[in-house]
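Of the protein chains in this complex, one is absent; all others appear in place.
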Amino acid sequence: MIQEHQTQLRVRYDETDPMGFVHHSNYLRYFEIGRTELLRASGGSYRAMEAAGQLVVVVRIDCRYRSPAKYDDLITVHTRIARVTAAKIIHEYKIRRGDELLVEADVTLAVIDREGRLQRVPESLLEAYQANL
Amino acid sequence: MIQEHQTQLRVRYDETDPMGFVHHSNYLRYFEIGRTELLRASGGSYRAMEAAGQLVVVVRIDCRYRSPAKYDDLITVHTRIARVTAAKIIHEYKIRRGDELLVEADVTLAVIDREGRLQRVPESLLEAYQANL
Amino acid sequence: MIQEHQTQLRVRYDETDPMGFVHHSNYLRYFEIGRTELLRASGGSYRAMEAAGQLVVVVRIDCRYRSPAKYDDLITVHTRIARVTAAKIIHEYKIRRGDELLVEADVTLAVIDREGRLQRVPESLLEAYQANL
Partner (left out) sequence: MIQEHQTQLRVRYDETDPMGFVHHSNYLRYFEIGRTELLRASGGSYRAMEAAGQLVVVVRIDCRYRSPAKYDDLITVHTRIARVTAAKIIHEYKIRRGDELLVEADVTLAVIDREGRLQRVPESLLEAYQANL
């Protein structure tokens, strides 16, 4: 499993607000793209997990906003797997425009089934993630 | 079945763009609230239909934008059932700020099942809608 | 200034995801509505502040997700002013469906000018907020 990954995004018009800045809620969507692409680069797929009834949900976000991204900016989402246990997966994110750090965050995920019951992180995912930690 | 309905909405900050206007895509979300509230006022529920496997999808939008709504504006979504057949339901919308007309649209809906196959508009809905036309 | 405020919201269809849950990023939008309505109930207005060149930005979010809201749920956003200094304003949020706690968060705001320079929290706002703490 790859432990770090970078994805480039172009800021969309509808993602920006009257201040001309990316609305703060949209960075959470960028983080989600970051972890999806990290998993894809490792040969995995959230779509396949979801089809198999393993739903990955966010249980905590801690996000620090340093400087705003603007419309049409080219930004980089840097995603890193910080910690994996049987109960949760923590990713760290840094969003940059060139060398400038814009936003940093830790996002904690858990796995539930269709009835909302907490599940162990799937063994295959656990091994793959832990191999690099 | 009620044939016309009005819902008031307050424009949210994240719905507006760097011009200070509501992003044009968001009016489609306001229309959806309009028809949801019209159906609720008639004793129906899209949530219940969806739970029963009757998925209502948009098959056509024709939308004319006259004047933009802005952040924190109080706007009214006026929804009217224009035409109902076994194959489709057409609603007409007018969004106003006070007396000023901002946006007009016709939205055509169809009903499909979970496999995406086109269904007849449910008989109960058909009768209820047609009673007023 | 009012120190606590409650706003009721109906979950919109476009806010929910394939799991049938409100997408986690949308709670940040609900918090924004909560503080806007708290300020409005106190006679203030973010729209007026912004027109005066005082831009209020989010500098930190710490959000814990307990249980998901679903399409068409009626939820309550409970907003409380937790701490106000010359540099920042911290609100605490609790989102509930009936008595059930769904999401909790602390959101830290700062005030900047149009060039992005940090400003003192406006004196009027400071006094008003601190009167109740």
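Labels A, B and C are assigned to the chains in the order they are written; within every chain, residues are numbered from 1.
The criterion applied here is as follows: contacts are C-beta pairs under 8 Å (C-beta built on N, C-alpha and C of every residue); 3 or more make two chains touch, one makes a residue touch a chain.
A quick note: this is a predicted structure, and the numbers were derived from the prediction, not measured.
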Interface partners of the hidden chain - shown chains only, full complex considered: A, B, C
Residue among B:L9, B:A41, B:C63 or B:L126 that touches the chain left out of view: B:C63
Candidates A:E4, A:D72, A:E100 or A:D113 - the one touching the absent chain: A:D72
Hidden partner chain, residues of subunit A it touches: 12-14, 29, 32-33, 36, 45-47, 50, 71-72
Chain not shown, touching residues in subunit C: 13-14, 16-20, 23, 25, 71
Residues in subunit B touching the chain absent from view: 18-19, 21, 24-26, 28-29, 32, 50, 55, 57-65, 67-68, 116
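By definition in this document, only the chains that are shown with their structure count from here on.
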Chain at the geometric heart of the assembly (C-alpha centres): C
Distance-maximising chain from subunit B - centres being C-alpha averages: A
Euclidean distance of C-alpha centroids - subunit B vs subunit C, Å: 28
Interchain centroid distance [CA atoms averaged], subunit A/subunit C, Å: 23
Averaged-CA centre spacing for the pair subunit B and subunit A, given as whole angstrom: 33
Where subunit C touches two or more other chains, by residue: 29, 32, 50
